[in-house]
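Provided herewith is a single structure, encoded as structure tokens, for subsequent inquiry.
Missing here: one protein chain of the complex. Every other protein chain is in place.
On to subunit A.
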Amino acid sequence: MAERSFVKEIQKLRLGDGDEFHGEGILAVTKALLQSGVSYVGGYQGAPVSHLMDVLADAHDVLEELDVHFESSASEATAAAMLAASINYPLRGAVTWKSTVGTNVASDALSNIASAGVKGGALIILGEDYGEGASIMQERTHAFAMKSQMWLMDPRPNLDTMTEMVEHGFRLSEASHTPVMYQMRIRACHMHGRFIAKDNKKALFSRKDALDNPVGAGDAIILPPHTFRHEQEKINDRWPAALDYIRKAKLNELMPGARTDRVGIITLGGHYNGVIRALQGLGLSDSFGNSAIPLYVMNVSYPLVDDELESFCRDKDAVLMIEEGQPDFIEQNLHSILRKADIATKVYGKDVLLKAGEYTGAVLRKGVKAFIENSQPELLEAPKKAVREISIPIESIAKTVPARPPGLCTGCPERPFFTAMKLLQREVGPLQVSADIGCHSFATLAPFNLGNTIVGYGLGAASSSALNLKHTRRPISLMGDGGFWHNGLTSGIGNSVENEHDGITVIVDNGYSAATGGQWIPSSKAVANSRQYKIPIVDAVKGVGVSWVRRTQTYNIKQSLQTLRDAMTTDHVGPKVIIAEGECMLNKTRREKPLRVERVKQGKRVVEQKFGIDDDVCTGDHSCIRLSGCPSLSIADNPDPLREDPVAKVEESCVGCGVCGEVAHAAVLCPSFFRADYVRNPGWFERVRYSVGQSIIRFLQNGIEKKRARWAMED
């Protein structure tokens, strides 16, 4: 998939019984899927599960041997709908996406599949993007599990447990005829660890068997009266069956305490390692998790096993419930369970931990400490004293340290288009911009500050719908090519045609689903191993009835600016669509750099371009930086002893995309930029011509230098 190669990872998928797997969490789970005899896998890329998708997309051979069908789904809804194959057939299937955004998109299909129930194990691998580094709103997947009656696993983050729980997940799903969500937190996905592998398994029932003998089971259809029956079944049959399996397979773990039985900690599996580290910090656990305090570790966070919780809490004075995020579903549920069983054990939870926000190491340590101080303080040792006084307090360093949010990469083709938009604003005034999800979201940050709302992936155009009116400053909607194919074509473009929207929609076409790791999409220009893409966005847009469509090359700022002006001023009634084209530089470099190095090695003529700044011409105003925002365009001490302000500087990392020159031209900036064209392996004629020219130039320069030398000073 895309320009990256995953050969090494694919080898890991081939490991057999007894081999030791070393690698990333999400890859271990991928391997566990193959060990579980899965028949089909689908999903939609996004951090932190992109890796699962990328590796399987390249693993044709492995998948063929096992008769596993893999596809990159068009959206999470598509992926979820794929699980329909497990409703009537004993086919194990897994789908994956980033949660909670992906689960939102998928929930229509999920609700219906959960209602119908499944025959084959259905596993939904959710990369939970919560806490530091998250790119989405902070919500819990737990609510989806509760509302649709699906089971939610939240395994301890070590590869042994994680891989084992995948197999249990399928069995739990089959035992209870219910799809199971398997939640992995972002750090667990990216965690490097090890586990002992097993052989991959081929499913006994094949997809071909399903087509040979289709099952027309009317009672799985989501229509009354079946839906009423499904509701009863979920509660009366599937739920008890699930509890039964969880109990028997001991999916939740009871860990005894060495020093006390009066207090205990109930934690979700995903938090287990953090809890142990907190206990270690308080002298209450060793490095192997032998804890002073008993623990009940819930690798299944929904449904709760009432009797297990009752027996854990019954003889204790107090327990601490560790559950990140809001609402505190489990804590509330625990109170209800204890109340009904008439158990008076005090429950601590969000009162000693954070009410909202990430349960970091410090939060857990503080919370566990407060819990023990309140419930059994003699377990704690006296705190240590600080070794020395500090004269530069953390606060004063914090004031100095600037924030560093992520931004568009060096050479990014999207940046010059936003420069053009910024220049357009200089002409027409501030604009209403409905932004979208993707790399282009970074345009909402400095130096562009373009974007007033982001409401969902591919929803950029749709989110301008209410602002459909005749106005001299038409609203602009942004959308990436990824979002466009995800749903923007229908929800945005189609909708704006249907409703004669007068606004402008910009589709940023960089050739990939770039923000999620550069995966291919239908409009990708590349030729993949097994198939061709290359479906022009412009055809799709015209196909749904847009008549005003313009294409512009993003690196050509002048053209983009003119196109934007045209869209702003045209008399055309109905949507104006601009397709801003420029290939993602990360992928382009990945593909072209090795080729270029090879060509230079072979002695072929190659021109390497790099931008630079004449620091004696630059006056240190940084207008260029405010219009570009390129990471490789930076600042440096001013070499001029008379000037104070730093000069602009092009860093080593410049890829020579050409935008600096374009910006200098389009914005009529300053003449300090230059582009150096380094000709590798020039021909003899070029060499001769160059050296003749250089000799004459040097002759003229010598004249200048002679004059200057007369007026020189010496220290």
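Keep in mind that, in the parts below, contacts are C-beta pairs under 8 Å (C-beta built on N, C-alpha and C of every residue); 3 or more make two chains touch, one makes a residue touch a chain; residues count from 1.
We adopt the following convention: contacts and distances are computed from a predicted model.
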Practice problem: Quick one: find the hidden chain's UniProt protein name among "Indolepyruvate ferredoxin oxidoreductase beta subunit", "ABC transporter ATP-binding protein", "Carbon-monoxide dehydrogenase large subunit" or "CbtB-domain containing protein". | Solution: "Indolepyruvate ferredoxin oxidoreductase beta subunit"
Exercise. Based on the whole complex, identify which of A:Phe205, A:Tyr533, A:Trp548 or A:Phe674 touches the chain you can't see.
Key: A:Phe674
Exercise. Out of A:Pro256, A:Gly361, A:Gly545 or A:Pro594, point to the residue that touches the absent chain in the complete complex.
Key: A:Gly361
Exercise. Sort through A:Gly117, A:Gly289, A:Pro475 or A:Gly511 and give me the one touching the missing partner chain.
Key: A:Gly289
Quiz item: Among A:Gly42, A:Gly102, A:Pro179 or A:Gly274, which one is in touch with the chain left out?
Solution: A:Gly274
Quiz item: Which residue from A:Asp212, A:Asp571 or A:Glu644 sits in contact with the chain not drawn here?
Solution: A:Glu644
